[in-house]
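Every protein chain except one is present and positioned as in the full complex.
This part shows subunit A:
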(Lines give C-alpha, C1' and ligand atoms only; values in the text may rest on other atoms or scores of the structure.)
Protein backbone atom coordinates (compact mmCIF):
# COMPACT_ATOMS: atom_id res chain seq x y z
CA UNK A 1 0.00 0.00 0.00
CA UNK A 2 1.47 3.41 -0.94
CA UNK A 3 1.67 6.46 1.28
CA UNK A 4 -1.33 8.13 -0.41
CA UNK A 5 -3.56 5.13 0.33
CA UNK A 6 -2.32 4.90 3.91
CA UNK A 7 -2.96 8.58 4.36
CA UNK A 8 -6.46 8.26 2.89
CA UNK A 9 -7.15 5.41 5.35
CA UNK A 10 -5.79 7.47 8.23
CA UNK A 11 -8.07 10.36 7.28
CA UNK A 12 -11.07 8.09 6.85
CA UNK A 13 -10.48 6.60 10.28
CA UNK A 14 -10.37 10.03 11.90
CA UNK A 15 -13.69 11.18 10.51
CA UNK A 16 -15.69 8.06 9.76
CA UNK A 17 -17.72 8.52 12.96
CA UNK A 18 -18.66 12.12 12.09
CA UNK A 19 -22.22 12.63 10.92
CA UNK A 20 -24.01 15.87 10.17
CA UNK A 21 -26.73 16.40 12.79
CA UNK A 22 -30.32 15.90 11.63
CA UNK A 23 -31.10 19.44 12.80
CA UNK A 24 -28.64 20.99 10.36
CA UNK A 25 -31.30 22.07 7.87
CA UNK A 26 -33.30 23.82 10.59
CA UNK A 27 -30.18 25.55 11.94
CA UNK A 28 -29.16 26.74 8.48
CA UNK A 29 -32.62 28.17 7.83
CA UNK A 30 -32.70 29.88 11.18
CA UNK A 31 -29.26 31.39 10.52
CA UNK A 32 -30.58 32.57 7.18
CA UNK A 33 -33.59 34.26 8.81
CA UNK A 34 -31.26 35.95 11.30
CA UNK A 35 -29.12 37.16 8.40
CA UNK A 36 -32.16 38.59 6.59
CA UNK A 37 -33.38 40.31 9.77
CA UNK A 38 -29.92 41.80 10.36
CA UNK A 39 -29.95 43.02 6.79
CA UNK A 40 -33.39 44.63 7.20
CA UNK A 41 -32.43 46.25 10.49
CA UNK A 42 -29.34 47.68 8.82
CA UNK A 43 -31.52 48.93 5.94
CA UNK A 44 -33.97 50.54 8.36
CA UNK A 45 -31.09 52.20 10.18
CA UNK A 46 -29.84 53.64 6.91
CA UNK A 47 -33.28 55.02 6.01
CA UNK A 48 -33.56 56.57 9.48
CA UNK A 49 -30.15 58.13 9.07
CA UNK A 50 -31.06 59.49 5.64
CA UNK A 51 -34.27 61.05 6.99
CA UNK A 52 -32.41 62.45 9.97
CA UNK A 53 -30.03 64.21 7.59
CA UNK A 54 -32.59 65.26 4.97
CA UNK A 55 -35.16 66.80 7.32
CA UNK A 56 -32.82 69.34 8.95
CA UNK A 57 -31.46 70.24 5.49
CA UNK A 58 -34.96 70.88 4.16
CA UNK A 59 -35.91 72.84 7.27
CA UNK A 60 -32.66 74.75 7.35
CA UNK A 61 -32.91 76.15 3.82
CA UNK A 62 -36.33 77.62 4.49
CA UNK A 63 -37.56 76.08 1.26
CA UNK A 64 -39.96 73.30 0.80
CA UNK A 65 -38.73 70.06 -0.58
CA UNK A 66 -39.37 69.74 -4.31
CA UNK A 67 -42.60 68.06 -5.25
CA UNK A 68 -42.16 64.46 -6.34
CA UNK A 69 -42.07 63.87 -10.05
CA UNK A 70 -45.27 62.73 -11.65
CA UNK A 71 -45.64 59.06 -10.98
CA UNK A 72 -47.05 58.14 -14.36
CA UNK A 73 -46.56 59.27 -17.92
CA UNK A 74 -48.77 62.24 -18.73
CA UNK A 75 -49.25 61.53 -22.39
CA UNK A 76 -52.53 59.85 -21.70
CA UNK A 77 -51.49 56.87 -23.81
CA UNK A 78 -50.77 53.36 -22.54
CA UNK A 79 -47.01 53.14 -22.99
CA UNK A 80 -44.72 50.33 -21.78
CA UNK A 81 -41.74 51.97 -20.12
CA UNK A 82 -38.66 49.73 -20.11
CA UNK A 83 -35.76 50.95 -18.07
CA UNK A 84 -32.81 49.56 -20.03
CA UNK A 85 -29.16 49.50 -19.03
CA UNK A 86 -25.95 48.52 -20.79
CA UNK A 87 -23.84 45.51 -19.87
CA UNK A 88 -20.36 46.78 -18.94
CA UNK A 89 -17.15 45.09 -20.10
CA UNK A 90 -15.84 43.30 -17.00
CA UNK A 91 -13.62 40.60 -18.48
CA UNK A 92 -10.09 40.84 -17.15
CA UNK A 93 -11.26 42.69 -14.04
CA UNK A 94 -10.76 41.41 -10.52
CA UNK A 95 -13.83 39.48 -9.45
CA UNK A 96 -14.83 41.91 -6.71
CA UNK A 97 -14.49 44.90 -9.05
CA UNK A 98 -16.46 43.12 -11.77
CA UNK A 99 -19.32 42.30 -9.38
CA UNK A 100 -19.39 45.91 -8.20
CA UNK A 101 -19.42 47.17 -11.81
CA UNK A 102 -22.31 44.87 -12.74
CA UNK A 103 -24.33 45.99 -9.73
CA UNK A 104 -23.53 49.65 -10.37
CA UNK A 105 -24.91 49.20 -13.88
CA UNK A 106 -28.22 48.08 -12.39
CA UNK A 107 -27.80 44.37 -13.13
CA UNK A 108 -27.75 41.25 -10.96
CA UNK A 109 -25.77 38.03 -11.01
CA UNK A 110 -27.10 34.69 -12.07
CA UNK A 111 -25.70 31.71 -10.22
CA UNK A 112 -23.44 31.85 -7.20
CA UNK A 113 -21.61 35.08 -6.68
CA UNK A 114 -17.95 34.38 -7.45
CA UNK A 115 -16.35 34.02 -4.04
CA UNK A 116 -13.53 36.13 -5.43
CA UNK A 117 -10.16 35.62 -3.89
CA UNK A 118 -7.94 38.59 -4.62
CA UNK A 119 -6.15 36.62 -7.33
CA UNK A 120 -9.21 35.86 -9.43
CA UNK A 121 -10.19 37.62 -12.59
CA UNK A 122 -13.31 37.38 -14.70
CA UNK A 123 -12.60 35.39 -17.85
CA UNK A 124 -16.03 35.28 -19.49
CA UNK A 125 -19.24 37.25 -19.26
CA UNK A 126 -22.74 36.73 -20.64
CA UNK A 127 -24.04 38.73 -22.34
CA UNK A 128 -21.26 40.56 -24.14
CA UNK A 129 -20.27 44.10 -23.25
CA UNK A 130 -22.54 46.74 -24.76
CA UNK A 131 -25.68 44.57 -24.78
CA UNK A 132 -28.85 46.45 -23.81
CA UNK A 133 -30.76 44.75 -21.00
CA UNK A 134 -33.76 45.52 -18.84
CA UNK A 135 -32.68 46.86 -15.44
CA UNK A 136 -32.21 44.12 -12.82
CA UNK A 137 -31.60 41.45 -15.47
CA UNK A 138 -29.29 38.65 -14.39
CA UNK A 139 -25.90 38.16 -16.04
CA UNK A 140 -23.30 35.42 -15.74
CA UNK A 141 -19.65 35.95 -14.82
CA UNK A 142 -17.07 33.19 -14.73
CA UNK A 143 -13.85 33.81 -12.87
CA UNK A 144 -10.55 31.97 -12.70
CA UNK A 145 -7.45 32.19 -10.57
CA UNK A 146 -5.04 34.67 -12.09
CA UNK A 147 -1.45 33.75 -12.60
CA UNK A 148 0.44 36.09 -10.32
CA UNK A 149 2.71 38.45 -12.15
CA UNK A 150 5.55 38.25 -11.45
CA UNK A 151 5.61 34.68 -10.13
CA UNK A 152 8.38 33.13 -8.06
CA UNK A 153 10.82 33.17 -10.96
CA UNK A 154 9.59 36.43 -12.51
CA UNK A 155 9.04 36.99 -16.21
CA UNK A 156 10.72 34.08 -18.00
CA UNK A 157 9.95 35.33 -21.50
CA UNK A 158 9.06 32.18 -23.43
CA UNK A 159 9.69 30.15 -20.28
CA UNK A 160 12.23 27.86 -21.92
CA UNK A 161 15.29 29.08 -20.02
CA UNK A 162 15.20 28.94 -16.23
CA UNK A 163 16.92 27.32 -13.25
CA UNK A 164 20.14 26.81 -15.22
CA UNK A 165 18.62 24.82 -18.11
CA UNK A 166 17.29 25.51 -21.58
CA UNK A 167 14.38 23.56 -23.09
CA UNK A 168 14.95 23.10 -26.80
CA UNK A 169 11.78 21.17 -27.68
CA UNK A 170 8.14 21.32 -26.57
CA UNK A 171 5.09 19.65 -28.15
CA UNK A 172 3.35 21.84 -30.72
CA UNK A 173 0.73 24.21 -29.35
CA UNK A 174 2.20 24.49 -25.86
CA UNK A 175 3.29 27.88 -24.60
CA UNK A 176 4.57 29.17 -21.28
CA UNK A 177 1.57 29.71 -18.97
CA UNK A 178 3.38 32.19 -16.69
CA UNK A 179 3.25 29.98 -13.61
CA UNK A 180 6.53 29.29 -11.86
CA UNK A 181 7.55 28.09 -8.43
CA UNK A 182 10.70 28.04 -6.35
CA UNK A 183 11.59 25.32 -3.82
CA UNK A 184 8.19 23.67 -4.20
CA UNK A 185 9.87 20.32 -4.84
CA UNK A 186 12.64 20.68 -2.27
CA UNK A 187 15.42 23.12 -1.65
CA UNK A 188 16.72 24.20 -4.25
CA UNK A 189 14.23 23.44 -6.99
CA UNK A 190 12.68 25.52 -9.75
CA UNK A 191 9.56 24.70 -11.71
CA UNK A 192 7.49 26.09 -14.51
CA UNK A 193 4.79 24.82 -16.83
CA UNK A 194 3.53 25.01 -20.39
CA UNK A 195 -0.11 24.73 -21.41
CA UNK A 196 -2.10 24.57 -24.63
CA UNK A 197 -2.15 28.12 -25.98
CA UNK A 198 -0.41 29.32 -22.81
CA UNK A 199 -3.70 29.11 -20.90
CA UNK A 200 -2.98 27.28 -17.65
CA UNK A 201 -6.44 27.82 -16.18
CA UNK A 202 -7.60 24.45 -17.51
CA UNK A 203 -4.52 22.61 -16.29
CA UNK A 204 -0.94 22.42 -17.46
CA UNK A 205 0.32 20.28 -20.34
CA UNK A 206 3.99 19.91 -19.46
CA UNK A 207 5.73 20.85 -16.22
CA UNK A 208 9.52 20.99 -15.90
CA UNK A 209 11.29 20.85 -12.53
CA UNK A 210 15.00 21.58 -12.06
CA UNK A 211 16.75 20.22 -8.96
CA UNK A 212 20.00 21.78 -7.86
CA UNK A 213 22.60 20.84 -5.23
CA UNK A 214 21.14 18.80 -2.36
CA UNK A 215 17.76 18.49 -4.07
CA UNK A 216 19.35 16.33 -6.79
CA UNK A 217 19.05 13.35 -4.43
CA UNK A 218 15.32 13.36 -5.21
CA UNK A 219 16.09 12.31 -8.79
CA UNK A 220 18.96 10.01 -7.79
CA UNK A 221 16.68 8.08 -5.46
CA UNK A 222 14.34 7.30 -8.35
CA UNK A 223 17.09 6.05 -10.65
CA UNK A 224 16.88 2.55 -9.24
CA UNK A 225 13.14 2.33 -8.70
CA UNK A 226 11.61 3.71 -11.89
CA UNK A 227 12.18 1.89 -15.24
CA UNK A 228 15.29 3.26 -16.91
CA UNK A 229 15.45 4.87 -20.33
CA UNK A 230 18.13 6.17 -22.68
CA UNK A 231 17.99 9.91 -23.33
CA UNK A 232 20.58 10.50 -26.06
CA UNK A 233 23.81 9.62 -24.30
CA UNK A 234 22.35 9.98 -20.82
CA UNK A 235 20.48 7.48 -18.74
CA UNK A 236 17.32 8.41 -16.96
CA UNK A 237 13.97 6.99 -15.90
CA UNK A 238 10.52 7.06 -17.43
CA UNK A 239 7.20 5.98 -15.95
CA UNK A 240 3.78 6.88 -14.64
CA UNK A 241 4.27 8.04 -11.08
CA UNK A 242 1.85 8.89 -8.30
CA UNK A 243 2.57 12.01 -6.27
CA UNK A 244 4.14 9.71 -3.69
CA UNK A 245 6.54 8.24 -6.28
CA UNK A 246 4.94 4.84 -6.83
CA UNK A 247 5.31 3.49 -10.38
CA UNK A 248 2.07 2.47 -12.07
CA UNK A 249 2.14 0.64 -15.39
CA UNK A 250 -0.80 2.32 -17.13
CA UNK A 251 -1.56 6.07 -16.87
CA UNK A 252 -4.37 6.88 -14.43
CA UNK A 253 -6.08 10.02 -13.18
CA UNK A 254 -3.78 10.06 -10.15
CA UNK A 255 -0.52 9.46 -12.01
CA UNK A 256 1.78 11.73 -13.94
CA UNK A 257 3.91 10.61 -16.87
CA UNK A 258 7.43 11.48 -15.72
CA UNK A 259 10.92 11.43 -17.13
CA UNK A 260 13.93 12.26 -14.97
CA UNK A 261 17.69 12.48 -15.50
CA UNK A 262 20.91 14.12 -14.32
CA UNK A 263 22.39 16.90 -16.42
CA UNK A 264 25.39 17.17 -14.09
CA UNK A 265 26.24 15.78 -10.67
CA UNK A 266 24.64 18.84 -9.11
CA UNK A 267 21.83 19.47 -11.61
CA UNK A 268 18.87 17.21 -12.37
CA UNK A 269 15.61 17.58 -14.26
CA UNK A 270 12.16 15.99 -14.16
CA UNK A 271 9.53 16.58 -16.84
CA UNK A 272 5.86 15.76 -16.30
CA UNK A 273 2.96 15.43 -18.68
CA UNK A 274 -0.32 16.05 -16.86
CA UNK A 275 -3.09 13.41 -16.57
CA UNK A 276 -5.21 15.66 -18.81
CA UNK A 277 -2.62 16.20 -21.54
CA UNK A 278 -1.43 12.60 -21.51
CA UNK A 279 -4.64 11.66 -23.34
CA UNK A 280 -3.77 13.96 -26.22
CA UNK A 281 -0.20 12.95 -26.98
CA UNK A 282 2.13 9.97 -27.10
CA UNK A 283 3.48 10.77 -23.64
CA UNK A 284 6.58 8.52 -23.51
CA UNK A 285 7.73 9.67 -26.96
CA UNK A 286 7.10 13.36 -26.20
CA UNK A 287 8.82 13.13 -22.82
CA UNK A 288 11.89 11.60 -24.47
CA UNK A 289 11.98 14.34 -27.09
CA UNK A 290 11.64 17.07 -24.48
CA UNK A 291 14.36 15.48 -22.32
CA UNK A 292 16.71 15.11 -25.30
CA UNK A 293 16.26 18.81 -26.05
CA UNK A 294 17.15 19.97 -22.55
CA UNK A 295 20.65 21.22 -21.92
CA UNK A 296 22.45 23.23 -19.27
CA UNK A 297 22.03 26.91 -20.04
CA UNK A 298 25.14 28.91 -20.87
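By our rule, a residue touches a chain if its C-beta (ideal position, glycine included) is under 8 Å from a C-beta of that chain, and two chains touch if they have at least 3 such contacts; residues count from 1.
In this section, contacts and distances are computed from a predicted model.
Hidden chain, UniProt protein name from the list "SigE family RNA polymerase sigma factor", "Potassium-transporting ATPase KdpC subunit", "Nucleoside ABC transporter membrane protein" or "Multiple sugar transport system substrate-binding protein": "SigE family RNA polymerase sigma factor". Summary of contacts with the chain left out: across A:7, A:134 or A:296, the touching residue is A:7.
Touching the omitted chain from subunit A are residues 3-15, 18-21, 24-25, 27-29, 31-32, 35, 110-113, 115, 117, 119-120, 138, 145, 147, 177, 179, 181, 184-186, 191-193, 200, 202-204, 207, 209, 218, 243-245, 253-254, 256, 272, 274-276.
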